[in-house]
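First the structure, then my questions, so here it is.
Note that one protein chain is taken out, while the other chains of the complex remain in position.
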Amino acid sequence: MKRPTLSHYRPDGSVQMVDVSGKAVTSRSASARARVKLSAAVLRGLGANPKGDALEVARLAGIMAAKKTAELIPLCHPLPLRRIEVEARIVRGEVRLTSTVETEAVTGVEMEALTAVAVAALTVYDMCKALDKSIEIREIVLLEKTGGKSGPFRRTARPATAR
Amino acid sequence: MKRPTLSHYRPDGSVQMVDVSGKAVTSRSASARARVKLSAAVLRGLGANPKGDALEVARLAGIMAAKKTAELIPLCHPLPLRRIEVEARIVRGEVRLTSTVETEAVTGVEMEALTAVAVAALTVYDMCKALDKSIEIREIVLLEKTGGKSGPFRRTARPATAR
Amino acid sequence: MKRPTLSHYRPDGSVQMVDVSGKAVTSRSASARARVKLSAAVLRGLGANPKGDALEVARLAGIMAAKKTAELIPLCHPLPLRRIEVEARIVRGEVRLTSTVETEAVTGVEMEALTAVAVAALTVYDMCKALDKSIEIREIVLLEKTGGKSGPFRRTARPATAR
Amino acid sequence: MKRPTLSHYRPDGSVQMVDVSGKAVTSRSASARARVKLSAAVLRGLGANPKGDALEVARLAGIMAAKKTAELIPLCHPLPLRRIEVEARIVRGEVRLTSTVETEAVTGVEMEALTAVAVAALTVYDMCKALDKSIEIREIVLLEKTGGKSGPFRRTARPATAR
Amino acid sequence: MKRPTLSHYRPDGSVQMVDVSGKAVTSRSASARARVKLSAAVLRGLGANPKGDALEVARLAGIMAAKKTAELIPLCHPLPLRRIEVEARIVRGEVRLTSTVETEAVTGVEMEALTAVAVAALTVYDMCKALDKSIEIREIVLLEKTGGKSGPFRRTARPATAR
Partner (left out) sequence: MKRPTLSHYRPDGSVQMVDVSGKAVTSRSASARARVKLSAAVLRGLGANPKGDALEVARLAGIMAAKKTAELIPLCHPLPLRRIEVEARIVRGEVRLTSTVETEAVTGVEMEALTAVAVAALTVYDMCKALDKSIEIREIVLLEKTGGKSGPFRRTARPATAR
């Protein structure tokens, strides 16, 4: 009863790539966010850097990772991507990474947006781990998606600090 | 003052791969964890699946991603890996993904362990997103590392539910 | 006289990627099959596994490999893929792997279908080689293709056991 | 009883990468063979080519694929490879592809040798498919391996034509 | 004032992938050239080879690299490619590598054409470096591009020897 809605499953319970061969090519977008908690010491180390490079490296890593999504996520379709944007800002002791990905395709780019911020967050960890190995990637979520049969999705706003 | 400890930076503030050419080859290991919060409806969907495949796909994706770490994280060294293990269990409404990676090498495998659970967590999202797009990857952390000059690290236990 | 029909060759005999720049985007599909002969001991080992995982791992490896076809086969065009399906069944002492791949593109997906079953078959070998290194991948063939200027192709049925 | 020997399985039946962290680094080699059956027409087409390029392209594709084995086969360890050789000869209406791979490592290179000939065989198909889509990859087998705890393996000679 | 024309930059000076989501899919092509200077001794070594393989390997490497452009160049869009051609000729003591790449896409293939000849040139170096490590890749330039909003570009002819 419930299983048919898990679209990666076949009737016998084994997994499959979702068949999108009958779906229309439409404009689709998705945005995602990751939050990385840094200690005060690491934040000072980042701030002391005149170029702010750690965040730039993280942004680039996120952009490049979005292009690798179909290699990483077993049942993802390879898609042409028209736009990949990754932002990195420091907000209240955290690095906030947000991505926006756009395509004209038969299926959506949620996974590309999520992969971008996940790898950007891992890169922040890598750039700072010599100072602090207890850095936490605290959250990776889909913020919004547009296009496609399932229609738009927008994450209900909740104060991040409350989570 | 603080910057020298951010080992990915050069004196002029630009980034670099850490030079490990003088370091000794020793046994090193790292473990990481990701937690993915699923709604009750998604959990029921997973449970109804006689083969529990979503978690197996996630585990495989994590193992394969660990092997791609140096491609994803810009300043990571490519390392031979002797062991990659990824566990996936459902605990109190969450999928708990844990990884253990081992190597004999000149640098550690923290990023491999973290990449494994991050991609496994993204795969859980992908397998379930048709049911619920608000699934949250709630935490990605290093649990433990051994070997290397910086010595062992073990994450201080805090009840996961308290975070 | 004969050479012009080997479309990967240029008049001087050197190889080339086939120029598809004037071809129309149409629906195309291809199916392929691989057969892997297992000994009775290995078959029992597979059967004893409550989850039948070896075949699931093989199926996933095949799906992921189809996405890498243009990286593996030097003169293949990178194509968007709309559907990749890989089946794995045990039939008369053999694992039968079959794939179906679909695209909307200017060229066909025969190589994607064949690559999927080839890598799935190699994965079966890998999963079972501790028990028996003499496992044989006995056959990899194209079963069917549709779409494209050359029209449909369907492999003439011959009893597999007769080959 | 039998399952423990399927080394990719854990006690609960789920799959794993084999833990090689306690194994010694030793010299290891493996050889594999693939046979591709070509029709007389395709063979003439190949022969008419003054450079014999199809087989050279296949050899190169096989060498490059061996380096990608750990990306393709989910539970394979990434290994340094010291030698990859792929031969391609036409014998009695077939292309015979043989590979030899060598390493100094904690685990063997059987999968690298098999992947090399499998991808080389797929490349032969790709180079010739414009002439004949019914080309068969007839066999992919391990011929020999040396090194490692399980000791040497050598495929029992059987006349290939008898199979 | 000038910065807006560097399309990979955002107003704050940080880099981005160029947003092509509003652009039309049109036919685009690009050609590039690399020149590799070989010493007389290396040229003789190449000439003595009855198959001229070094140049064939270089051509194949260039074709395969064009397909990897979006993986290598951080802010490149992944594009479907309809045609990739790489030529290699010996002209006045140099290997001249030229590429032509075609697509139907929202952005151009200049980087694909340049990447093809760059990697082909590196491969010539690799094939010959045992004889001479002072081989120079002397020039990598875009020869021509067509399609796209910026219109056609054609490199002004200058005698190569004058440079």
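Think of it as A, B, C, D and E in the order they're written, each chain with its own count starting at 1.
By definition in this document, a contact is a pair of C-beta atoms (placed from the backbone, for glycine too) under 8 Å apart; a residue touches a chain by one contact, two chains touch by 3 or more.
Keep in mind the model is a prediction, meaning the values are calculated, not measured.
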Partners of the unshown chain among those that are drawn: A, B, D, E
Residue among D:20, D:54, D:84 or D:122 touching the omitted chain: D:84
Touch list for chain B against the chain that is not drawn: 14-17, 19-21, 23, 70-71, 74-75, 77-80, 105-106
Chain E, residues in touch with the chain not shown (by the definition above): 1-3, 5-9, 13-15, 18, 41, 44-46, 48-51, 53-54, 57, 60-61, 64-65, 68, 71-76, 110-111, 114-115, 118-119, 121-123, 125-131, 133-142, 145, 150, 153, 155-156
Footprint left on chain D by the chain that the document does not show: 27, 56, 59-60, 63-64, 67-68, 80-85, 102, 104
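By our rule, only the chains that are shown with their structure count from here on.
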Centroid spacing, where centroids are CA-atom means, of chain B and chain E in whole angstrom: 37
Centre-to-centre distance between chain E and chain A (centres being mean Cα positions), rounded to whole Å: 32
Numbers and ranges of chain A residues touching at least 2 other chains: 14-15, 60, 64, 68, 71, 74-75, 80
Graph class of chain-chain contacts, one of line, ring, star, complete, other: other
Every chain pair meeting the contact rule: A-B, A-C, A-E, B-C, B-D, C-D, C-E, D-E
